[in-house]
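First up is the structure itself, then whatever we jot down about it.
Every protein chain except one is present and positioned as in the full complex.
Chains: A, B and C, in written order; residue numbering restarts at 1 for each.
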Amino acid sequence: MVSKGSERLLSAHYPVVREVTTRISDMDGYGHLNGIRIGLFYEDARASFYSVAFEGIERPRFFVAQLTIQYLAEGHWPGTVQVGTGISRIGNSSFEMAQGLFMDGRCLGLCETILVYAPGQTSAPLHDEIRARLERMGTVKATE
Amino acid sequence: MVSKGSERLLSAHYPVVREVTTRISDMDGYGHLNGIRIGLFYEDARASFYSVAFEGIERPRFFVAQLTIQYLAEGHWPGTVQVGTGISRIGNSSFEMAQGLFMDGRCLGLCETILVYAPGQTSAPLHDEIRARLERMGTVKATE
Amino acid sequence: MVSKGSERLLSAHYPVVREVTTRISDMDGYGHLNGIRIGLFYEDARASFYSVAFEGIERPRFFVAQLTIQYLAEGHWPGTVQVGTGISRIGNSSFEMAQGLFMDGRCLGLCETILVYAPGQTSAPLHDEIRARLERMGTVKATE
Partner (left out) sequence: MVSKGSERLLSAHYPVVREVTTRISDMDGYGHLNGIRIGLFYEDARASFYSVAFEGIERPRFFVAQLTIQYLAEGHWPGTVQVGTGISRIGNSSFEMAQGLFMDGRCLGLCETILVYAPGQTSAPLHDEIRARLERMGTVKATE
């Protein structure tokens, strides 16, 4: 769980911030953003992050090995969310992305994604260009 | 089918225009906006239209009786679409909404929706306040 | 609009019938199947229909030119829907699919889809093998 003073709760700490408009189809029966559909905001921001990180080269293939989403506050429609994204760890054959979801200046939630490099059917070590491009995108702290 | 010179192909002819960001999850395997997910853009703009039309009163309940979507050009991600919405016909117990979807100044498609007023389990005549509020929102031509 | 006695209202009249389980995410705030998400059932059944029709050859590329959905009754969750699919017209460079959605023996709605053959960037005449494979799948009447 994230601690109260964590820099992860402020959008300014993320190297990349993307805006996404909420849709009526994102709402649940209680009039709030649905917990699963929130996953689409994070997914969209990760895809955008890759587009920038791997611009000009063939996009390397990663698969999501683990996804953890924390819910901190409720979002609404209509409106716009900001999704902050950064790299929180680069390992041998995988890396971690750390994301924060914001609306009206409040943090609605956090997301951690472990991505494994799998150019073929199995995982493989991240080669130097991928590593360099990920590092260039900027980092953010993992939650403790 | 819409004719080439139709005013429906220009966003300026719609009384209300709403912006929606596209998401990676809207894409199909060919790298274009998926035909069914495009329905979510129109749905979102209709819901927004109702919010404005019925502001300050309990939202009257309508059900969608018929939905027709025409596809004219392919959209992409990332990007923002504009959805134009207007009333094309007000009948006894139903009305029609006419919509256009735009990206980078091109019309990607059109949508016609027949909505039936159903305050209880069955349809009922539109009462005067609903009719007045719909008319106030502004009209657009139906496709021939 | 479909007439009361239409054969389109009976699942037995469709050459192919596919079962799809409804999901909680298909529901709207009123506790019924959402009108736009119903489009996913029809889409799934069309994709399944193509898989069978074009088995063993490279799947020809079609794009959806027009989609019309009629809503006749409300569906629910949990449950299973049956989607009936057939060919209602084969033209020069396009064909039409006619579909019906059923739950607990009732017809929830109908869908008509115009698909245009587009092997490259523009439409092209349906060649003989595609035409033969579509005909072999079986036909259903269009709504009047």
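Just so we're on the same page, contacts are C-beta pairs under 8 Å (C-beta built on N, C-alpha and C of every residue); 3 or more make two chains touch, one makes a residue touch a chain.
Computed from a predicted structure; not experimentally measured.
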{"item": "Residue in contact with the excluded chain [from B:27, B:72 or B:142]", "value": "B:27"}
{"item": "Footprint left on subunit C by the chain that the document does not show", "value": "19-21, 23-25, 40-41, 43-44, 47-48, 51, 77-78"}
{"item": "On subunit A, residues whose C-beta touches the chain left out of the figure", "value": "1, 30, 35-36, 39-40, 43, 61, 63-71"}
{"item": "Hidden partner interface residues of subunit B, rising order", "value": "25, 27, 29, 31, 34, 36-37"}
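By our rule, only the chains that are shown with their structure count from here on.
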{"item": "Interface composition of copies subunit A and subunit C: same or different, split at half", "value": "same"}
{"item": "Two chains joined by the most C-beta pairs in contact, as defined above", "value": "B-C"}
{"item": "Centroid distance [mean C-alpha coordinates] between subunit B and subunit A, Å", "value": "32"}
{"item": "Centre-to-centre distance between subunit C and subunit B (centres being mean Cα positions), rounded to whole Å", "value": "23"}
{"item": "Centre-to-centre distance between subunit C and subunit A (centres being mean Cα positions), rounded to whole Å", "value": "36"}
{"item": "Per-residue overlap in subunit B, given as positions that touch at least 2 other chains", "value": "40, 43"}
